[in-house]
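Could you have a look at this structure, given as structure tokens, before my questions?
Only one protein chain is missing from this complex, and each of the others stays in its spot.
Chain IDs A and B follow the sequence of writing; residue 1 opens each chain.
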Amino acid sequence: MLLLILAWRNLFRNKRRTFIAGAAIGLGLASLIFTDGLILGMEQTMVRNLTASFLGQGQIHAAGFRQTTAVEKTIHGLKEVVGRLERDPRVSHFAVRALSQGMLSSAADYRPVEVIGVEPDRERLVSQLDDMIVKGRFFTDRNPRDVVVGADLAKDLAVSIGDRVVLTVAQSQTGTLAQDLFFVSGVYRFNSRDLDSGMALILLPKAQDLLALGQNAHEIVLDFRNPDLAGDSKNAFWREYSQGGDEALGWPELMPQVELAFRYSELSLYVLGFILFGVVAFGIINTLFMSIYERIFEFGVLRAIGTRALRVAGMIVLEAAALAVVSIAIGMVFGFLATALFSRVGIDYRGIEMMGVTIRNLIYPVFRVRQFWFYPAWVIVFTVVTSVYPAAYAARIRPAEAMRKTL
Amino acid sequence: MEVVTPNWGRTLKMKIWTVGSEKTFIRVLEPKKESGMGTLRVGSEMWNYFPRIDKVMKIPPSMMMSSWMGSDFNNDDLVKEFTFLHDYSFRLVQPEGSVPGITYLEARPKEAVPVVWSRIVAAVREQDLIPVWEKYYDDKNALIRTIIFSDVRKMGGRMLPAQLELVPAKQPGHKTILRYKVIDFDQVVDQKIMTLRNLQTWQ
Partner (left out) sequence: MLKIAFRNVFRQKRRSLLTALAMLGGFVLASFSIAWGDGTYSDVIRSFTHNRMGDIQIHAKGYLDHPSLYKTIRDYQRIGAVAAAQPHVEHWTPRVYAGGLASVGPRTTATRIIGIDLDREIATTGFSGKVISGTVFSSEGIKQAILGKDLAGLLSAGVGGQVAVVSQAADGSVANDLYTIVGLTSTGDVNSDRTDFYLPLKEAQDFLALGNQVHEIAVTVDSTAHAGETASRIAATLADPNLSIEPWQEFAQDFYHAMKADLQGMWIMLFIIILIVAVGVLNTVLMSVLERQREYGVLRALGTRPWEIFRMVIYEADFLALGSVALGSVIALVLNYAFSIHGVTLGEPYSYGGVNFDRFRTELNLRSFLIPAATVMVSALTVAVFPALRAAWTDPARAMRIH
């Protein structure tokens, strides 16, 4: 106890040095906190961009649908699944879709497209397509002959709002060709070549009719109240809905390359942490040694009067710990301020396209609890560990020699 | 059928059977490379046969709009069951540059008919109602393609243009010409012809 008080007071005997060392380490911690927040914010924004745009946080299909995209592979027990989803408190929104390959032709040209039958009311809540409409509307009239296409596709086909197009698909089971007339009712722009040139959206009942699907559909897109659930592949949700021939998957499984990119950035965070601690180590050792030199006479006296070596060492270690505490305080304050500032203002990565989606928003660093206990804890641990070397030195000071040093 | 493109030109010789607007069977006779190739269309389904590899392929939707045999006609044209009579509504018009002795008809597809044309204008000879040309327009009233009829003569007991020339408006250097050599109408077509089996039969 006495040691602790002594250590603490020793620390403040040279306020300036303590403060400088504390600031250095604190700044390191602050940057770690900030970078952590930044990477997390970036991940979240990108996931949000990716999933909210069209993919959804999770999807349900018939097992095997994703590999072959055969029109016959519709979701088993669609009605029951929909009912369960409606009652499921974990799910915030979901939408049902029918999917098929097809051909969209205008007088000018033709293009292969992915035909998507959607439910506009539900679809609005789950994807951003309706926000990306640049011309026309997103099925506000509910006309079964409405078709909504991407801006690139509209350009390729030389069509605009109100123009006629013919959609050709192969029906379920028979493969018989079915054609129908549609009028372009909306054009969206996502700034992604894939999304803007390859999809044609029609009303779900119309798609079911055209494809001879009856009441079936191919895909349910979901969003959760807690977005973290989507990234958690171990969560019970996935198992519960992967029954009866269906399979439910979260975005990490649907787009594994995104997940990997994140792992890679987190790796960079570790490297940063490592670097930081390297610098911290030198700072600590330096500071402690300075402080020891200065007080070498004192140490001599202490040892001369019988203080055991271990206690002297212990005092140094406690001083280091105390310094760590000071540093952490400084670090957390600055880390908090920096992260808070940018989480308001945001960092501009706009216009960059990553994974096929253009970043449209600013990146906001995100706080998380671990920034304020995990990293500080490591600072303390590391500080204490590196203090062992100076502490050992202090413990081995020979009283007689020490008392002879005056400067 | 003669096909002209900026990169190449070819002429094919073929024999065609049709039953109403429901079934069509085409057998290519010349040139040698394509000799024996066939196309069968029954309703909205279509198959191609390749004698060299003895293979019948059903046409998927992705190929529907692609050209038939490299011409300016596409598979869809062959499959279309829509006749002017049933699926379009008509009125008389007087377009610019109208010539005396020619009647001009404007045809618009009836509601829900899946064709990409917004309207078609046909020029017909007043005296014998033989078509002279047809022009196909899109929604913005741009001309997309023109079919020119010529070489009127008696074929199969009727007076018909023996030559059809299809000129796409937006592709310079491309055109397809159909020249009918012999036509027989009102025949009883053996149902066995309109089968896959027949499609695959070729020596």
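Operating definition for what follows: a residue touches a chain if its C-beta (ideal position, glycine included) is under 8 Å from a C-beta of that chain, and two chains touch if they have at least 3 such contacts.
Source: prediction; values computed, not measured.
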item	value
Contact with the hidden chain (one of B:F50, B:Y180 or B:W202)	B:F50
Candidate in contact with the missing chain, chosen from A:A52, A:I285 or A:A329	A:I285
Selected residue (touches chain absent from view) among B:L40, B:M63, B:I147 or B:L199	B:M63
Sites on chain A contacted by the missing partner chain, in the whole complex	16-17, 20-21, 23-24, 27-28, 31, 34-35, 38, 42, 67-68, 112, 193, 256-257, 260-261, 263-265, 268, 271-272, 275-276, 278-283, 285-287, 289-290, 293-294, 349, 352-356, 407
Residues of chain B in contact with the chain not shown	3, 5, 7-10, 31, 33-34, 37, 48, 50, 52-53, 55, 57-60, 62-63, 67, 69-70
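Criterion: only the chains that are shown with their structure count from here on.
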item	value
Intercentroid distance (Cα basis), chain B paired with chain A, Å	57
Touch list for chain A against partner chain B, complex	101-103, 105-108, 110, 112, 145, 158-160, 162-170, 175-181
Residue ranges of chain B touching chain A (in the complex, touch as defined)	43-46, 58-62, 64-65, 74, 76, 79, 109, 112-118, 136-140, 142, 144, 170
